[in-house]
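Handing you this structure, nothing more for now.
Removed from the display is one protein chain of the complex; every other protein chain stays in position.
Letters are used for the chains, namely A and B, taken in the order the chains are written, and counting of residues starts over at 1 for each.
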Amino acid sequence: MKILAIDTSNIPLSVAVLEDKTLLATMTTNIKKNHSITLMPAIADVMKLAGVKPAELDRIIVAQGPGSFTGLRIGVATAKTLAFALDCELVGVSSLELLAAGISDDKTDIVPLFDARRNHVFSGLYRNSNELINELPDQHRDLVAWLTELKERNQSQIFVGTDVDLFKPQIIDILGEQAYFPAPFLNVPQAFILGLIGKDKEPVEQETFIPNYLRLTQAESQWLETHSDKDHNTYVEKI
Amino acid sequence: MSAEKKNLILAFESSCDETSVAVVEDGHIILSNIVATQVNSHKRFGGVVPEVASRHHIEQITSCVQDAMTEANVSYDDLDAVAVTYGPGLVGALLVGVSAAKAIAFAHELPLIPVNHMAGHIFAARYESEISYPSMALLVSGGHTELVYMPEEGQFEIIGETRDDAAGEAYDKVGRVLGMTYPSGKEIDELAHTGKDTFNFPRAMIKDDNYDFSFSGLKSAFINTVHHADQLGETLDRADLATSFQQSVVDVLAEKTLRACHEYDIKQLILAGGVAANKGLRARLEADMEKMDTVEFIKAPIKLCGDNAAMIGAAGYVEFLKGQRAGLDLNADPSLEFDWIA
């Protein structure tokens, strides 16, 4: 099975081509450059290096969120349209699960985490014993509330992600010695790992595939405070 | 390329609140033009909310491609190029169309044609008539009001534009004062046909020796008039307000456009953009242009005045023939503009 894996959920960008479990080629960047400029050329380059033609792809795997809304949309729009145009399988994988999968320590909780501004984070809780298990679902949380909840588990916990540094003082303040931090290279998501996770997942329906934003738009959530989500006309109409 | 060879372009448009994909033959025959409009969603908020728009675009994009290809009854092998709006517009919205267009171009090794959304609006007129150069276009929409001179095919030069608010924006702001729901252009247009121009609002810059417009003063005058009446406990006639407002907008647009038509040696005047669907504006320019027998007047078809991908396909075809190509690093440019005439 020839696989293309793509992650553009946050500042890092990672693209990989796999043949089943084997990595053929990959590229990862961690620069503040617009993914819309970088992604498609990166895909073309990595596929060329791997010697895989677009029509040969069997499956496209994309990090589906959470993350930066714009970043997610670039990755998902690209993956979904590619899969549609090539008539191949499409798979979405949690962007947090991708980071958690890099940690192989089976004795500890794994807490991948992205900055969601205003001291909120996107985070979830995973454990990795033989296979990766999602114990607490990916969520959009106030950092202090999240850390307080984690504290009660009384487990050693490893925090992973490029944004972890930003919150390190608060993490240590609340969790003390319960908190661990991985070797720095594990903080950057790798599309190779994404390919390994996504290769065994069920393909999704392409047409309805969208990012997992994990947060309503502010406009939408404020509107819902005063309106019911039912009894309205279809929001999008084809004319 | 043999003479009989038809060129098929798959075109994308996602700059604001419509997701649209079209298949266009030789730049002037629509094989399909799928438009998924989000207006019902944004109505809730009184205007287009960027993040909401982007989310709807990504929900719709491949389904629109599917429908466009099916309705046109074509396969990827039949296509000659992919054209896409890359600006101006809302950056997040543009990025969905740009990403999808790049994906298809890459997947099927098709040339990628970058299209300026405003050129698209002008080329909506191509479905009405062939365009002969030099030509002039009056472009009026929610975000733009400009006179564009086209010395030859594929060349666009702004000779004048709004100094402040776009005409469509003035309609929406005034509509809000009148308690109308967004978008209010159509409602004001209809109301304007039932009243009289009694308020005599200012016609800003109408006599100025340039082709620029200004609608901010008109908006303020309108608001002040309504506000002062409110203070005195008076209720003004809504129809007369609408008529007076529209008359002021139409007067300025028509007068300056006509002057441009006289002063430039042109063969055609093209009316395009969302506000080009305004009946008052269409009728006025039609009447005025009848007196100018050297210049042909072309209006974009009403159903192609709003945002759609067929117009992008028409503009993209011109760029395609010129050999204009984008790389896979094409980015959205939310502030894209035509050049100003030197």
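Assume a residue touches a chain if its C-beta (ideal position, glycine included) is under 8 Å from a C-beta of that chain, and two chains touch if they have at least 3 such contacts.
Keep this in mind: contacts and distances are computed from a predicted model.
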Listed names "NADH-quinone oxidoreductase subunit K", "Carbohydrate ABC transporter permease", "Lactate utilization protein C" or "tRNA threonylcarbamoyladenosine biosynthesis protein TsaE", matching UniProt entry of the absent chain: "tRNA threonylcarbamoyladenosine biosynthesis protein TsaE"
Contacts of the hidden chain among displayed chains: A, B
Given B:Leu8, B:Ile30 or B:Val49, the one touching the chain that is not displayed: B:Val49
Hidden partner interface residues of subunit A, rising order: 69-70, 117-118, 217-219, 222-223
Touch residues of subunit B, complete complex, unshown partner: 45-51, 88-90, 142-143, 161-166, 168-169, 173, 177, 216, 219-220, 223-224, 231, 334-335
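Everything that follows uses one rule, which is that only the chains that are shown with their structure count from here on.
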For subunit A paired with subunit B, centre-to-centre distance based on mean C-alpha positions, whole Å: 37
Complex contact set, residues of subunit A against subunit B: 34, 36-41, 43-44, 54-55, 69-70, 73-74, 76-78, 80-82, 84-86, 206-208, 210-211, 213, 217-220, 223, 227, 232-239
In the complex with subunit A, residue positions of subunit B that touch it: 19, 34-41, 44-45, 49, 51-52, 54-56, 58-67, 76, 91-92, 95-96, 98-100, 102-104, 106-109, 327-332
